[in-house]
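One protein chain omitted, others in place.
What follows is chain A.
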Amino acid sequence: MIGFPILSLMLLVPLVGAVACLMAGRESARMIALAVTLLDLVLGAVLWSHYQIGGPTWQFQEHASIFAGFEWKLGIDGIALLLIALTVFLMPICIGASWNAIEKRAGEYYANFLIMETLMIGVFTAQDLFLFYIMFEAGLIPMYLIIGIWGGADRIYASYKFFLYTLLGSVLMLIAMMWMVNEAGTSDIPTLMAYSFPVKAQTWLWLALFASFAVKMPMWPTHTWLPDAHVQAPTAGSVILAGVLLKMGGYGFIRFSLPMFPEASAQFAPLVWGLSMAAVVITSLIALVQHDIKKLIAYSSVAHMAIVTVGLFAFNRQGLEGSMLIMLSHGLVAGALFLAVGVIYDRLHTREIDRYGGLAINMPAYALFFMLFTMASIGLPGTSGFVGEFLSLMGIYAQSSWVALICTTGIILGAAYMLYLYRRVVFGVQKNEDAAAMPDLDKREWAMMIPLAAVVLWMGVYPETFLAPMRKDIAALDARLAQARPRGDADVQLAAMPPAAATHEHGDAMEHGEQAAHAARHEGAR
């Protein structure tokens, strides 16, 4: 444990930086923003190094009763730690990506980004339900402004769509949260995670929270705001959107829906699977026909997030751990891919795939990095994408081989659209002169790509670093879900073992089968 309130400090530093940026000019604003995000990265590193793996569930807890109705209460577990690490890691890279691209109203731009950072860290550290909601909702304002002011040609439509979609999703969550607090008598998240809500109420509460998280995630068919927002947002906006904001949906499932409403989660698991299967296939096919690089990556994000949701609702450890790893990996890889698009967009000011081609000739270093991130997005073994997707699909296979089968097509389709994209942009002939004249990566771009590439490889080769902090928390969640876990394929096979008996003995046989399955499951858990 550390002697000072590190979480509050991590929230405060970007906020102070934001105020400073508002008053500064372009040159000084970006220096301030970079310094502040790097300082938060250092604080994040201190946080991770002082985090006791296997220690108490909630660490670095802070508490101050300064509000009526809710409390200033912070604290993290391993899951939150990893997502905070992702946030503070991506933020300096975002500032780097905006270094030259943002010319108008730079002070306000960096201020918005720094406020975003505070709110994102706030979402992952909040231990009070309403504090979480405030942080979760407040992110709408800076993101609305980022898309609307510094976005592309169709930015106004995209910003409205982003704002109203996500707002509509989350207002019902607020009512559900109020009901929960009223019922349980506390807004303390750790207490609520252990509280057993009446099963009948869980159904409604689960649906209200689902409305919010599904939009944020985004799950098919509420995903349509995402391609618009991504395409119109400036590069750094896309990075933060894909990298961290989408993870808030997954975090919501893992922190609220699953532990607080295990029975309802089991009840609705088929719904989640169905939507996820549809998402994997449909959005992958849509990605295949895109002409706009950013849109293609945006649709691929929806497909990847769908694998996260099936993993989460697989009700076993592999699924949960896999989902967390995909979220981390996707945060890095999608961020890196948007960054890679940003690099060529800054040079040619178009996202049209056809306008590029043969970049391997004039931009070899760029081609190399782009290749690495493409492979990581596909899920090639040795990159971060593989570990998470493998675990998630393994998890869901234990529940339903059909769902696993269909979701795995996402990997194949993913390879198809990503390799097709790579071939058209990087390989082939140099059909456009201006594209052929583009210079290779400069120092700033190298500095952004190298850390991303290093972490992507690290996570692929030695995922234990990232699995270790959350192992205990995932195990606790898995134990909480055990009572509600639906009978999956793994159980059914065992249940079919007793030979067919006479009709009147059938019920008995089934019971036996179930007991056998239970016993087997306990064996497996050990």
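As a convention for this text, a residue touches a chain if its C-beta (ideal position, glycine included) is under 8 Å from a C-beta of that chain, and two chains touch if they have at least 3 such contacts; residues count from 1.
By definition in this document, contacts and distances are computed from a predicted model.
Student: Leaving aside the chains on screen, match the unshown one to its UniProt name from "ABC transporter permease", "Alkylhydroperoxidase", "NADH-quinone oxidoreductase subunit N" or "(Fe-S)-binding protein".
Tutor: Cross-referencing UniProt, the chain left out corresponds to "NADH-quinone oxidoreductase subunit N".
Student: Just name the one of A:133, A:338 or A:369 that touches the chain not displayed here.
Tutor: Once the missing chain is taken into account, the touching residue is A:133.
Student: In the whole complex, not just what's shown, which of A:42, A:175 or A:289 touches the removed chain?
Tutor: In the full complex, the listed residue that touches the missing chain is A:175.
Student: Pick out which of A:163, A:197, A:210 or A:356 touches the chain that's been left out of the picture.
Tutor: Selected residue, touching the omitted chain: A:163.
Student: Given the full complex, what residues of chain A touch the hidden partner chain?
Tutor: Looking at chain A, the ones touching the missing chain are residues 66-69, 105, 108, 130, 133-135, 137-138, 140-141, 144-145, 148-149, 155-156, 159-160, 163-164, 167-168, 171-172, 174-175, 178-179, 182.
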